[in-house]
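A single protein chain has been removed from this complex, and every other one stays in its place.
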Amino acid sequence: MRSSRVAKDKFSAVKESFRRQGIMRLLGARISRLNAGIVEISASNRSEFSQQDGFVHAGVLVSLADSAGGYAVVSMLPMGSRVLSVELKMNFLKPAIGDVIRARGKVRKVGRTIAVCELDVGMRSRASWTTCAWGSQTVYCVRPREEPDSVPA
Amino acid sequence: MRSSRVAKDKFSAVKESFRRQGIMRLLGARISRLNAGIVEISASNRSEFSQQDGFVHAGVLVSLADSAGGYAVVSMLPMGSRVLSVELKMNFLKPAIGDVIRARGKVRKVGRTIAVCELDVGMRSRASWTTCAWGSQTVYCVRPREEPDSVPA
Amino acid sequence: MRSSRVAKDKFSAVKESFRRQGIMRLLGARISRLNAGIVEISASNRSEFSQQDGFVHAGVLVSLADSAGGYAVVSMLPMGSRVLSVELKMNFLKPAIGDVIRARGKVRKVGRTIAVCELDVGMRSRASWTTCAWGSQTVYCVRPREEPDSVPA
Partner (left out) sequence: MRSSRVAKDKFSAVKESFRRQGIMRLLGARISRLNAGIVEISASNRSEFSQQDGFVHAGVLVSLADSAGGYAVVSMLPMGSRVLSVELKMNFLKPAIGDVIRARGKVRKVGRTIAVCELDVGMRSRASWTTCAWGSQTVYCVRPREEPDSVPA
C-alpha cells in the first residue's frame, strides 16, 4: 500500500510535469501509458506535422520520443527528481505514415546520475502498427538535495 | 552564369520544398541561410516550444536541425533529387534559452547515396549566441532517374 | 532442403569473410552464434584489452559489436553481397569486467541498401552475464550486380 501510494504520487508528478511542456500541447500529445520504467506518448497525426512528402517529420517523432524517455526515467527516480536529455540518437526505419503516432521510452539503465533509454516510435495505419523510428537516449538525473546547482552547464 | 542559374534553380527548389513542410509552418520557421552545403533555419522562440522547465524542448531543436541538414544535402545534389533522414544524433550542450533559435546543417560528406551532415543549434539571448545542441545526421540521397523504387523501405 | 543449402552456403560465406578480418584474429574472437539476422562474436578477455582502470576498453567492445552487426546483415542478404558500416552508436552501461566478452548484432531492418542493427555486448563474470554496452548501427548493403563501383565514397 505504501509503495502504491508512492507510485501514484510519482505518476501524478509525471502528469503535472507533462502539462507544463508547451510543445506537447502544441502537438496535441497525451500520455497513453505510464508504468515504472515505460512511458508512451501518443498524438493524432495532423497535416501540420508533415515534411515535404507528407510523411510525419522526423522532428515530431523525436519530440514525442524524447519526452517519453525522459518521463520513463522520472518514473524510476525518487519524488522531486529532475531530468535533462544529454543526447539522443534515432534511426528512421520506415516512412512515418498513418493516423496515430505513439512514442515509447523504456529505461535500459538507471544509475545515480546517468540513465539510458530505448526509444521507439510507431505509427498506426489501417489499424496496424509499424515501427518507424528507433533509437537511444542518455538522460542526466538530478535527484532531490543535489539541487539546485548540479545541473550540468 | 550557367552555374549561377543552376544554383538559383536549386535554391528555388529548396524553398519550394521547405514550404511543403507543415511542421516548419507550425514552428514559424524560415530559411535564414542558403548556400551550397550549408543551410540555416531559424525560428522565434515561443512558449509553446517549452519543456517542463521553460527551456526549448529538445524536439524543437531537432526538428529545425533535421530540416537544415536535409536541405544542406539537397543544395549539393542534382536538381530533382530527394533526401530522407536515415538517422540523427544530437548532444544537448546547454539549456536552450533565448528569443531566437537557429539550426545549421553543414555537409561533411556527399556520396552517391549517403551524405553526412554536422548539425548545430544556437540560441540568441541578450544579443549573444550560444550553441545548445550539436550532432550528426546521415541522409539517404535519391538522385533523379533512380526513382521511384530506390527509396529504402 | 534447397533453402537450408542456401543458408549453409551463406553461413560459410560469413565464416570465410570473418577469417579475412585481421582484427578478429588479433582479438582472438570467434563466431559463437550464426543465425539469419542474429550473429554473436565472442572473445576471452585478456589484459591487452584493458583501458586505464583494468576494464575492457570501449574500442574492443565496439570492434566485436561492429563485426557482429555487419555479419547479421550479411546473413540476410543474397549470396555475394557486401556490407559497410555507415555509422554506429554505443552506450556504455556498466564497467566491462569479466572473463568472456560476447557481442551480439541483431537486424532490426533490412532495406535494399540500408540495414539497421541493434548491438549489445555482454560480459561473463562468475558465470553470470551483464550487458555492458548497447547501441545501434547503420549498414550499407551492396548486393551482387550492383558491384563494383556502387560503394558510397
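We call the chains A, B and C, going by the order they appear; numbering starts again at 1 in every chain.
We take it that contacts are C-beta pairs under 8 Å (C-beta built on N, C-alpha and C of every residue); 3 or more make two chains touch, one makes a residue touch a chain.
Treat the numbers as computed from the prediction; the structure is a model and nothing was measured.
Chemist: In terms of residues, what is the contact footprint of the unshown chain on chain B?
Modeler: 89, 91, 93-94, 108-109, 116, 134-136, 138
Chemist: Determine and list the chain C residues touching the chain excluded from the picture.
Modeler: Looking at chain C, the ones touching the missing chain are residues 17-18, 20-23, 25-26, 46-53, 57-60, 62-64, 66-67, 82, 84-92, 94-95, 135, 151, 153.
Chemist: Can you list, in ascending order, the chain A residues touching the missing chain?
Modeler: Given the touch definition above, chain A has residues 86-87, 89, 111-114, 116, 136, 138, 140, 150, 152-153 touching the missing chain.
Methods note: only the chains that are shown with their structure count from here on.
Chemist: Averaging only over C-alpha atoms, locate the centres of chain B and chain C and give their separation in whole Å.
Modeler: 32
Chemist: Residues of chain C that touch two or more other chains: which are they?
Modeler: In chain C, residues 89, 116, 136, 138 touch at least two other chains, as defined above.
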